[in-house]
Every structure is written in C-alpha cells, then in structure tokens.
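Taken from a larger complex, these chains appear in their original positions, while the remainder are omitted.
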Amino acid sequence: MRDLINDIFVSNFDNPILSQLEDQASFELSNLLQYGDRLAFTTDSYVIDPLFFPGGNIGTLAVNGTINDLAVSGAKPLYLTCSVILEEGLSISNLRKVAQSMQVAAQNAGVQIVTGDTKVVDKGTADKLFINTAGIGVIPTGINISAHNIQPGDVVIVNGELGNHGTAILIARGELALETNIESDCQPLHSLVEKILRVCPQVRAMRDATRGGLATVLNEFAVSSDVGIVIQEQSLPIQKKVRGVCEILGLDPLYLANEGKLLVTVPQDYAEKVILEMQSHPAGRDSCIIGHVTNSHPGIVLLKTIFGSERIVDMLVGSQLPRIC
Amino acid sequence: MKYIDEFREPQKAKALIQEITKLSDSYPLKIMEICGGHTHSIFKYGIGGILPHNIELIHGPGCPVCVIPKGRLDDAIYISQQPNVILATFGDPIRVPSSTVSLLQAKANGSDIRIVYSPLDSLKIAKDNPDKQVVFFVLGFETTGPSTAFTILQAATENIRNFSVFSNHVLVIPALQFLLKNPDFKIDGFIGPGHVSIVIGTKPYEFITQKYHKPIVISGFEPLDILQSIWMLIRQLAESRCEVENQYNRLVKPEGNKVSLKVMHQVFEVREKFEWRGLGEICNSGLKIRPEYAQFDAEVKFNLPNAKVADYKTCKCGEILKGVLKPWECKVFGTACTPENPIGACMVSSEGACAAYYKYGHFAKNFPKNTVEKSIVTA
Amino acid sequence: MCLGVPGRITEIIDPNKKLAIVDVSGVKRQVNIACIVDDQNPPESCVGNWVLIHVGFAMNRIDEREAAETLKLLEEIIIAQGTMSNYE
C-alpha cells in the first residue's frame, strides 16, 4: 500500500509540499496574499465510466474539473488534493496512467497536488477507480463573480461547442453501439478566465457547464439572480456529430455534460471586447454570445427556436435517458 | 442534417403560420395530434405559441409510456425481481411509477435493468449472458411492433432459449375508435401519426372520415411537417373537405410497409382487450405473442401477478386525452403530480400532455415542490 | 411516440441477417434493414439509400422526390406570399 502510494502518486506528483508526507500540506498565507484577498475552496468526486475516453481520462477530468470550479470564481488555482478509492483488481498500469495524466494536467495548469489519500475497497464495491480532488485558489482583489449578480441587459457568452464531453462518454461506453470520433472537451479554463477578467473585471456570473449542461447553469443563473434569460437556438455552437447522436437517441444537447465550457454573463457594453479576448485563447476560439438577460419572466430560461417560437428550458428531472418514443 | 434541417427552416414556418392564420381567422378549432412524438415536437419547438390563438392543440393518447397501465408495470418489476433475470427496456419507461416502485427504483434496489436502444440489443444481452434469463420489456405502437417481431424471429432462428419479450404493444386505430365513439369527444380534426403510418399506411384511417366525418392529415415530426399538416387540415375544414391526407408522403405510402405488416402479424395476434392508463379497457387494442412463439413470451414464461390497479381518482387523464380538460384544470397538476413523481398517465413521459405543459409550459414555476418522499437514492 | 431519424446506408455488413451501417450526421450505427429489402430490393442495392431509422431498424426508404416536392410547395407559398405582399 505504502509502496503503491509512493510508486504511483508521490513519484508522479512530486513537489516539495507533497514530499513532506505529513498528514496535511501547509503553505505560507503571505504567499497567497500576493494573488488576491479571498481564498476559494472547492471539491468534486469523479466517477466516470469508462476511465479512459477520447479526449481524456478520469485523471484529467479530476484535475481540470476542480481547477474550473476555482477558475469560475476568478480565482487563481494553486493547490489540489487527490483522494482515490481503488477497487481491488484495478490494473496498476492504468492507475499509473491516470496519475501521470493528473500530473501533466496539473503542470499544464500551474497547480500542485499537495496532499492525498488512497483507499482500496473490495472487488465489486467500487467501479474500478473514483477520484476526489479538492482545490484551493485565491480570488484577486476587486473581483466579485457570483450567480447572484446578474442584471437585466447582461449578455450570456459560451466559450465553444456544447455537449462534446457527454456525447464522447456515451459513445465510449459502447452500450448504444454508436460509432463516431467525438472527443471530450476536457480542459482547464483558468487562463481563459484570467483573460476575460483582464478586459472585464465586471464579470457578473461565471460557471462551468458540466453535469446537467448549459440548461442547468442557465437555470441556476436565472433563479439565483431572479432574472429571465433568453437564448437563441441558432447561436448555440453544437457540432454536427453531437447533433447526430442527439437525434438518434432523442437527447437534448442543452443538457449534455461539458468539461471545458463555461457560461459567463457580462454587462452588454463589455460583450464585444470579451468575445474578442476569448476568441484569442485556444479554449475560447469558438466563443459566442448565446443569449441575454431580461427582467421579464424572472427565474425562467427561454429558448428562441430557430423559426422564431420560444419554449421554456427547465431544469432536468433526473438524468437524461435515451428515448425511443 | 439532411431531411431534418430543411424541415426546420424559419422562413417557411413563417409562411405556413401566415397561411394558417389567414384560413383559421374565424374558427375556434380543436385539433388533436394523436401521437406523443408530435406532442413532443409541438412543445420542443414551441408550436403552440406561434399558432393563432383560436387553434387549440389537444394532445392525444399516442404515447406508449403514458398509457401503459400500472398493473403491467408491476408485472415488469416483478419480472426484474426474479432471480437471474436481466430486464432490458427502452429509456422511456424507467421512471414511470408502478403501484410500488419505478423500474429505476427497482434497479436501485438490485434488479438488473438495462437500457437498450434496439430490441436487437436485448437479444445480444441474452447471447452474452447465457446463464441469465433476459426479458425485453417493450412498449410501443405499430411503429415498433415489426422490430420486436423481427427480433423474436431471430431468437427463434438462432434458438436463443434465455430470451423472451414482455409485450405491451398497443394499436392506434382501436384507441381512435374508442375516443370517437365517446359523445364528449369534440375534435375538429386529427394530425395522424407519421411513423405508425409508415407501417400501416393511410387506409386504416378512412373510418374517421367516413364514419365520423373528421378530416385527418398524416404528418411528419419536424416543425414544418406539423405546421404544414395543420395548414392542410384547416384547408380541408375551410373547403369542407373530409379526407385522409398524407403530408408525410416522403415516408408514408397508402398501403404501408408490407414486410413490416407481415412479420408483425406472423409473430403477434390481437388481444381481445387491453387496458390503457387513463382510458380503461379498449377492445382489440393490444398485441400478444402468438402461441407458436410462446417460448419467447414472458407472459408464458413467468407466472405474472397480472393484477389490475385502478388509476387515481383525482387524475383527469381521461378527460385530458379526450380534450375535455386542460392539464392545469386537474387539481393535482404541478403539486402532487409532477414529472418527478407522476400520478397520472399524462405526466409520466415527456410526451404526455401534463408533463409537456409542466416542462415547456409557463406553469412550471408557479407550483409548490412535490413533497412525496423517496426512501432510497436513485440515479 | 416512435422517434425516427433519417440516415444514409453506407455499407451492408451481413446480407443474410440484413444488417447494414447507417450514417446519421457523421455517426454510424448498425441497423437492421429487413423491412426495406425484398426480391426487387436486395440488400446490396440499399447502399446509398436514405432511410428512416427507429429502434435500430430501417422503417422505410425516404422518397427524395416527395421530400423535394413538399419543400418546393413551401417555397411556392413563400413566393406567393411575397408576390401577394408586393400587391399589398
């Protein structure tokens, strides 16, 4: 066990804080103060099946997902934890690949994995590998992003194609026997956020559209700020193959999961500048305005369909299932 | 996407609306779309909102998930709880409550329930799990019947002994006859089910025009299809015609699909009667596996409880399906009855009238949260 | 009821079992084409056909001509309306 931890995690995540191997990581508060005035703290567990999929694996998800939950507060992500629950019988080489991916993802994002935990459970009492990461970042002084801050007149921007992750996973699972080469959009968004904040420190709300997709985040926005949101169907960037999968299975791409997409609302005056700035970043090349905020129908998200009608985009009940009827 | 995007074009939609508006100016019209697929499209594309106010769309009984009676779901759950059984089914019915739990809850309690996209996928599960009994729990109209029939024939050819089908196939025509016979039933015309009609053709609808003197237009499922069908229907009314028209002629032929009809009749026979949730028993409205294929019939293989379970008294589904009431006129709509915890047929699938209103209508937000407590965690 | 999606048959993978591959917007799936083959239309002849797929079965061929006519009709309405609105 100790060997496993050393071999797989300590060696891959190697950094001076982790290598102390204390029960906790520690670092100077004064170092944190240089980045801002508030600490951001978040956690997520990752339970994806399959562990490996086009565009990433559970490890890249676990690092980027938590980075993104920090980033959308405007925080500079700094330190992560890594807790794994291993099912007996898990292949050690797969575990090593995951750990290596985590380290690569962390390094790319400039964060350190500073402490962790490893549990092994009986065969049949976990699904191969679960990862939890918690993360700490520092929010720059003056930045105040919250789902409660949205105001009528704001515009809603997304940084690119929707539904790639959810679709890639559905296909990778193989159960529905669909074949196509859609890749997960798994990517860290903190440097994109940094760019956005540089041109628009007045960002109102920002959230990564993961599980539950775009529709869920927009509903959270509408309810939290008690505003109405109207999005344009024709503006939604959805790639052809994702549409194909949705048509075949009767799924709505608005609810599909993403792992590298954020929704940001900014005051209208900043929209153009923000879009241009976003498009200059690799994770934001396909950024576009998808809607705006209104004071009619507070708490409700409306979709203007392509031919001019509108409908409510509600929260999802349960998870989305393939339909036949 | 070919054959999709062309039928969603906004310009053509506007033109159709304009025509419809022109023609319908003076009529207060009630049009029933029979098929749940149409209901789904109507809400998804907000068609109700762009039609003139005098046109009211009534959402018919054509959602197989909505109309499956609780007793049949109880049976499906019973099957799933037998030892060494895998129950395969489409995604649609798994959240529908039976008189005890939903399939989703049964799964959470340990039943092995798999979601498949095709009946053939369930047969594959049987081949992959020779030590299990695999039961395909199928619901669907005539559209899906041939696929189930082909699957049973293939199981017979390959002599797969651990596979059976729990058939809940229902038929559209007997349901329409049932509705039309009812004196309360006041509909000006029908949008006919496009995919069912691929199989059965357009002729079986002639009794509607001949006996009940209502016009019907068989329609595709894209928004332009539906708008065009409404327009064709109103034109019939305006011109005092009463015909079975076919808007969906890119797929529907008058005679239907002979291969599909043949295989369906080879494998299935018509039940004397079958219960529809919200409507009650309807003569000749269900399909049963023929005795020749009894070894693939879960109703033969398993000793099913087969209990009748009454619908809730408060539920107004029957009236809603007949167009007599609107969902929000039901006392429990959005309160005790929600998509998360549906009480009646119309709330159980997103194609049900009540569910569609709840999800896409403007009423959703005004109702208090459903407080029915679940006792276990489900996905 | 009865979700259907148009797709193009790209390949026959088992003529006896009547299995083909369809392409829907770049997504491929195996489907059964038993409903659309007969003596006049053997499996091989189906490659390139557009069909409507439901639960993994091809329900029918899509009649390209009829589809075009439906759309043409709508175009004509637009033109007619345009003409009319010119008059208005």
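Going in written order, the chains are labelled A, B and C, and every chain counts its residues from 1.
We adopt the following convention: a residue touches a chain if its C-beta (ideal position, glycine included) is under 8 Å from a C-beta of that chain, and two chains touch if they have at least 3 such contacts.
Worth saying up front: this structure is predicted, and the values here are computed from it rather than measured.
Engineer: Whole-complex formula, using the labels shown?
Structural biologist: When all chains of the structure file are included, the formula becomes A x2, B x2, C x2.
Methods note: only the chains that are shown with their structure count from here on.
Engineer: Relative to the centroid of every protein C-alpha atom displayed, which chain's own C-alpha centroid is closest?
Structural biologist: Centroid comparison flags B as closest.
Engineer: Rounded to the nearest whole Å, what is the centre-to-centre distance of chain A and chain B, using the mean of the C-alpha atoms as each centre?
Structural biologist: A distance of 37 Å separates the two centres.
Engineer: Centroid from C-alpha atoms only, then distance chain B to chain C, rounded to Å. What do you get?
Structural biologist: Going by mean C-alpha positions, chain B sits 23 Å from chain C.
Engineer: When you check chain B against every other chain, which residues touch at least two of them?
Structural biologist: If we look for residues of chain B contacting two or more partner chains, we find 1, 4, 11-12, 36-37, 63-64, 90, 117, 121, 140, 144, 351.
Engineer: Give me the residues of chain A that touch two or more other chains.
Structural biologist: Residues 176-177, 240, 243-244, 247-248, 323-325 of chain A touch two or more partner chains.
Engineer: Could you list, by residue number, the parts of chain A that touch chain C in their complex?
Structural biologist: The contact residues of chain A facing chain C are 176-180, 240-241, 243-245, 247-248, 250, 323-325.
Engineer: Which of the residues in chain B come into contact with chain C in the complex?
Structural biologist: Residues 1-4, 6-7, 11-12, 15-16, 18-19, 35-37, 62-64, 90, 117-121, 140-141, 143-144, 146-147, 150, 154, 193-196, 198-199, 221, 224, 228, 247, 249-253, 257, 259-260, 263, 351 of chain B touch chain C in their complex.
Engineer: Note which residues of chain A are touching chain B in the complex, please.
Structural biologist: Within the complex, chain A contacts chain B at residues 175-177, 240, 243-244, 247-249, 252, 297, 299-300, 303, 305-312, 314, 317-319, 321-325.
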